[in-house]
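Just one protein chain is left out here, and the rest sit where they should.
Chains: A and B, in written order; residue numbering restarts at 1 for each.
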Amino acid sequence: MQKSETRLCRWTVFVAVAAAALLPSTGRAAAKPTDLKGKLVITGASTVAPLALEIAKRFESLHPDVRIEVQTGGSARGVADARQGLSDIGMVSRPLEPDEKDLLARPIAYDGIAVILHKSNPVKSLTDKQVVAIYTGQIKNWKDVGGKDAPITVVNKAEGRSTLDLFAHFYKLKHSAIKAHIIIGDNEQGIKTVAGNPNSIGYVSIGTAEYSATHGVPVKLLPLHSITAKVENVKNHTYPLARPLNLVTKTAPQGLARAYIEFAQSSAVDDLTKELYFVPPPRV
Amino acid sequence: MPKRDVRWLSGLLGVLVWGAAIVITGVFIALVGDLAWHGMPRLSWAFMTTAPSNAGRDGGIGPILVSTLLILLVCLAACVPIGLGTAVFLAEFSPAASVFGRLIRRSLDVLAGVPSIVFGLFGNAFFCQTLGLGFSIASGGLTLACMVLPILIRSTEEGFRAVPNDYRLSSAALGFTRGATLRHLLLPAAVPGLIVGTVLGIGRAVAETAALIFTSGYADRMPESLLDSGRALSLHIFDLSMNVAGGDANAYGASLTLVLLLLAINGAAAWMAERWLHRRIMIT
Partner (left out) sequence: MCRRPASDTLLVWVLRGCAAAACATLVLIGAFLVYETLPVLRHEGLGVFFRSDGWVPSEHLYGLMPMLVGTLLVMAGAVLVATPLGLLSAVFCHFYAPRRLVTPYRRLIELLAGIPSVVYGFWGLMVLVPAINNIRPPGASLLAGIVVLTIMILPTIALMADASFAAVPRASIAAAYALGLDKVGLLRAAVFPAAKSGLFTGLILETGRATGETMAVIMVCGNIVQMPKSLFDPVRTLTANIALEMSFAMNDHRSALFASGLLLIILIIALVAVAEWISREPVHA
């Protein structure tokens, strides 16, 4: 072999060894004699995923022999995987549909949906009828609802999102009746779209909106039925448009799944829930 | 052609060429400058080695960097041998009019245009489910290998085509086997094409998000083996900027880290190209 080839071989071996060394050994602390061990697979809504993941990390630190894997893929995925046994627990960011009653749902948090406008928009509130008219394209200019003379840019969510389902259900709108100018995927995209367009209107999760509004993003939340849109009001059940964030299972959860769900519903994770601007479930 | 016309055209070309270079540099500065401006405050050794916490808004991206590098390694390990082999086959061993050769070339062109999300779904069905790898770095790397393959093959093939035929003829005249010709003469000469293909391929792999959501998954802990789920850097950036409220700051930091990582990888690739080029026999 030529000199540079031996060098290349040596280099490759070095890299391989370094890579293997960098992968940490399972250096877990000496395990407490807990009875919980095994792997848990949780899939579903990406809204719930960050919360489920943080709860999972805390759970794992208390039970070192447990491994929890959280994957996204949407509420429909959560339902399907739980049904087919591809996951132990499904995450669903809405109440269960009538044809999903074969599953059991346990809420771990609540979230509201708020209509948002750009901060500079002089309009302070909208009645239900006005919102419906704007979203069906009957009102096209802000001046018709007391704002500037500017065309309204309607922002809607893509098909299949629970936020859209809940919004349309609340305002009694058919999905196909909504005439939008921009369709967005995730909550943050909605926030950023509205923040970039002074004449737009959209709707997102209250948690996301409130966080952004209090951190300098130029959006504001509209009150609904005169109730201010804020997480506080979702908590005391005065805000009308709220949804549960559910963990669903096919049968009554047992063992590891049950321990996790109970942990997720307990007050031990309230701080995590609040950090993500969701509302912890009511305690009996 | 009268001299005056020629000079005018040449002048115009000069203007266009410099104009293009300036526009591209401008775009680069706008993009990367924006990243650097927002990301610098977050960048530190701690950021690059600690684990994410608080849904990624605090802490760092240590495990994610490791996952990303492992995915990249799996991808390259899978696609460089097959890619190189195919490229050599197409360039050296299949006559231009051969049906097999044409079929492969066209298949690769089509493969280059398949949307990343389709790769993700395919990867999920094939690597995760059929081959039973589940959500893992291995699945992610192999799926990316499928995506990168056409780019690698086509540009490497071009590299081989660029080698003058004199090389092949003279080595045959000297009694070299095809294999030896390849190893000592053609491979070093075709290195620029291979490097471009690798760089483009790595760029594509690192930039990929949609394909990895369904294959290497969401877990943000340090992976312990190639069969563990591991979040890639691009996916982390996506989650922070689009799914988690307030994740923007760390998203910028992560993006800047990604740019620096790429700089390092591309620089290494170029350095290796230089080393190999020293072995090139220059005729001109």
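Note that a contact is a pair of C-beta atoms (placed from the backbone, for glycine too) under 8 Å apart; a residue touches a chain by one contact, two chains touch by 3 or more.
In this text the structure is predicted, and so the values were computed from the model without any measurement.
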item	value
Selected residue (touches chain absent from view) among A:Val132, A:Ile182, A:Ile227 or A:Ala268	A:Ile182
Among B:Leu13, B:Met40, B:Ala77 or B:Leu169, residue touching the chain not depicted	B:Leu13
Selected residue (touches chain absent from view) among B:Ser171, B:Ser234 or B:Asn250	B:Ser234
Given A:His63, A:Arg161 or A:Lys250, the one touching the chain that is not displayed	A:Arg161
Contact with the hidden chain (one of B:Leu187, B:Ile202, B:Ala219 or B:Ala245)	B:Ile202
Where the missing chain touches subunit B, by residue	6-7, 9-10, 13-14, 16-21, 23-25, 27-28, 30-32, 34-35, 81-86, 88-90, 93, 96-97, 100, 103-119, 121-122, 125-126, 146, 149-151, 153-155, 157-159, 161-162, 164, 177-179, 182, 192-193, 196, 199-200, 202-204, 206-210, 233-234, 237-238, 241-242, 251, 255, 258-259, 262-263, 266-267, 270, 284
Where the missing chain touches subunit A, by residue	46, 72-77, 80, 151, 153, 158-161, 175-176, 180-185, 189, 192-193, 196-197, 199-200
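To be clear about the criterion, only the chains that are shown with their structure count from here on.
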item	value
Centroid spacing, where centroids are CA-atom means, of subunit A and subunit B in whole angstrom	32
Subunit B - residues contacting subunit A, complex	53-56, 66, 69-70, 73, 135, 213-214, 217-225, 229, 239, 241-247, 275, 279
Residues on subunit A engaged by subunit B in the complex (per definition of touch)	4, 19, 22-24, 26, 46-47, 49-51, 53-54, 57, 69-73, 185-189, 191, 207-208, 211-212, 215, 275-277
